[in-house]
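For reference, the structure I am asking about is given below.
Removed: one protein chain of the complex. Kept in place: all other protein chains.
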Amino acid sequence: MKYERDPERIRRVLGDKVQFIQGDMAVTYGAVLAGCSFFGGYPITPASEVAEGAARLFPRVKATFIQMEDEIGSIGAVIGAAWSGAKAMTATSGPGFSLMMENYGYAIMTETPCVIANVQRTGPSTGQPTLGAQGDMMQARWGSHGDMEAIALAPSTVQESMDMTIESFNLSEKYRHPVCLMTDGEVGHLREKIVIPDEDEMELVERVPATIDKEQFIPFTDSQTQEGSKVPDFPTFGTGYRTYVTGLTHNEKGFPATDKPPDHQRLIKRIVSKITDDREALTNVEKIELDDAEIAFVTFGASARPAESAVRMARKKGMKVGMLRMKLVWPFPRKVVHDLSKKVNTIIVPEMNLGQMVHPITEYAAKDCEIISAPKVGGEMHLPDELFEILEGV
Amino acid sequence: MKKEIRICGFGGQGVILAGFIIGKAACVFSDFNAVQSQSYGPEARGGAARSEVIISDEKIGYPRPTGVDLYVAMAQEAFDTYRSDVRDDTVIIIDPDLVPKHDIGRPLYKVQVQKIAEELGNKIVTNIAMVGAMTGIYDLLDKEAVKKAVIDSVPKRFTDLNINAFEKGYEAGKNARPE
Partner (left out) sequence: MSEEVKKKMIDANELRDKYLREGMLPTIFCNGCGHGNAIDYTFWAIEELGLDMDKVALASGIGCSSRIPGYINADGLHTTHGRALAFATGIKAANPDLHVIVFTGDGDCTGIGGNHFIHAARRNIDMTVILLNNFIYGMTGGQLAPTAPIGSIATTAPYGNIEQAFNISELAKALGANYVARWPISYPYQPIKSIKDGIAKKGFSLIELMSPCPTAYGRRNRLGNIEALWNWYEENTILIEDYEKIINYGTEEEKNSIKEKFKIGVFQDVDKPGFFGEYEKLVNMLIEKDDAKLKGGSQ
């Protein structure tokens, strides 16, 4: 069955423009809107609702949903579908995300665009399946063996769960890279209002297909059609380019070059720098009350919600407190964090783990800025009062 | 303005749907912000269940309730389990037939929502009758907004039944006094 994105059908199937839905479902909506035509998934709490949504909606927009035998198979099928030209995604949580890591690396190495939604729960191992956490942030960044760069987004609201799913597809297509949507059990199961964008309110990025002469085409090198882009044009399977795609170190033609250091260096440097070159352009943050702030929360995802509440409490008492929320967590927004650290005296980093994002924040903050890690584990968000107490202690 | 509502009962009674309808009425059919969360896990298979809604005219940061302004119970076990943080000024609504042991030394609203549903011929709409009662008692959401949310959230072939349950519940709520 061939998929063709049909905006009218999509809007009809999604229903009312304004809805009150769960974050997980909003991820499915985002995928449908983005033109995702393949979802391969395996049930896991608290991410199952994404797959359940896809099972319900995908066939009605002529897209394919398949419940695979496990998470390894899920991401494998997603990568295969991507090579046949599909925008493809999977959704999972901690244990499944761990299982996906080898093929996450494969997608990075073979420059396969796809989206992995991770509705984070606590870990390690089975942890607390029904409770939210943010303990996989470093796994998204470093989960594969070998050298890699990551692209990851972290939604704080149900609306963002949908919007950032679309954005995840856009970034994955633009950079030919697997993008992690790092949501969590709190946002995933929360119901909130969403406003579904109309077709003209959305920007969709499509991958650049290989178009040049087949004899001239080089599959794993800088784009041959986009000036200055390190992202190769995509030779969709079935279009006659007869590309060999391998997770082995490969030369520009795609042929194995396992015993050639220069080929490995060239390949890895390109697939990392195609992303890090755009670090500033990719940076996507929300700034709240930062103009005169002396203390700032730097946070992301669900943790930004109690942090914002704490900012409001502090402001009511005349305290100069603000918040920087990283919507895109990887590649790490070095400059904006560094600039902030030169303006404020103290940065507080609340996160639902034992302290992960606090490490790059510390690394890139000015040395004279005090960094306070405010971790919380156990499957509960910080209470605004808890964060306010930390503010009072500064 | 920020109001925190907790609706509890036993699994299968539709407390999640009741919370969903209230949340939807607040943010889709009215101009408030709303979030709804629920206890998740074994409760879906019976036992005490709860659904929590926060309604505010400001942006809602922290999405979990920190207190309870309106406490609604449709089962004894749930009433006993989730009551610990009820304040003196918390409005409490119960169905006395479902929560027979409700004498906690303070007045509360009693509405026989299950009886309303039974008189309509289907116990399944007990939750919708309670949504009606809540709307009648607790002066927060416009009746029409909640009614729209009910219509929007129930299967089309049961619209009339649910609207009747909602109306009867609303009427009973309007007439109820804390006792």
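For reference, chains read A and B in written order, and residue numbers begin at 1 within each chain.
Following the convention adopted for this analysis, a residue touches a chain if its C-beta (ideal position, glycine included) is under 8 Å from a C-beta of that chain, and two chains touch if they have at least 3 such contacts.
None of these values were measured; they are calculated from a predicted model.
All shown chains touched by the missing chain in the whole complex, by label: A. Checked against the full complex, the candidates A:T246, A:T283, A:N345 or A:T362 give a single residue touching the omitted chain, namely A:T246.
Touch with the chain that is not drawn comes from one residue among A:G30, A:G73 or A:P333, which is A:G73. Even with one chain removed from view, subunit A keeps its contact list with that chain: residues 1-3, 9, 12-13, 37-38, 40, 59-60, 62, 64, 66, 68-70, 72-74, 76-86, 88, 102-103, 106, 235, 237-248, 253, 255-256.
FYI, only the chains that are shown with their structure count from here on.
Our note on geometry: subunit A versus subunit B, Cα centroid distance of 36 Å, whole angstroms. The part of subunit B that touches subunit A in the complex is made up of residues 20, 23-24, 27-28, 33-38, 40-41, 59-64, 66, 152.
Those residues of subunit A lying in contact with subunit B across their complex are 16, 18-20, 46, 130, 186, 189-193, 305-309, 312, 381, 383-385.
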